[in-house]
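Before I ask anything, here is the structure I am working with.
Just one protein chain is left out here, and the rest sit where they should.
What follows is chain A.
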Amino acid sequence: MHSEKKDMGIKLEYEVIKEDFGRAGEASSDIKKVLRKLGIDSAIIRRVAIATYEAEINIVIHSEGGKITVYIKPDKIEIIAKDKGPGIKDINLAMQKGFSTASNKVRELGFGAGMGLPNMKKSSDEFDIESKVGIGTTLKMIIYFNK
């Protein structure tokens, strides 16, 4: 993990490695611990935990690796999940509950239910997804403290 304090808040950054199921969830667990230490409201922590966990798992399952960056600001938490990878051909289809391109092997472990992106959208106040086939996907999520 890499973290630094700036005037406008705290920045946390994590490398997420492809197919590393053993460590999947470590970044989101660490983010949760930091938010807890800061005394952030537990309902907000739950939403950030869901958003960052799903983003982390998606990078592990689908991409060639990526990075999760979290900015904790006075009024909001911004989460950016950026990966290198195949990208998403049809974002509307990918956003549908139950749609997944995960392999059977991954599904047997309980992943790949096609709920990751819908869960992230539901957990955040603002959700933005950009993807280029053959290059990668970037997700930006914002959760406000008072909304």
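Methods note: contacts are C-beta pairs under 8 Å (C-beta built on N, C-alpha and C of every residue); 3 or more make two chains touch, one makes a residue touch a chain; residues count from 1.
To be clear about the criterion, contacts and distances are computed from a predicted model.
Taking the options "DRTGG domain-containing protein", "4Fe-4S binding protein", "Thiosulfate oxidation carrier protein SoxY" or "Ferrous iron transport protein B" in turn, only "DRTGG domain-containing protein" matches the UniProt protein name of the chain that is not displayed.
Only one of the listed residues, A:67, A:84 or A:122, touches the absent chain: A:122.
Per the touch definition above, the residue from A:10, A:95, A:113 or A:129 contacting the chain not shown is A:113. Where chain A meets the chain that is not shown, the touching residues are 21-22, 24-26, 28-29, 32, 42, 46, 49-50, 53-54, 57, 109-111, 113-116, 119, 122-123.
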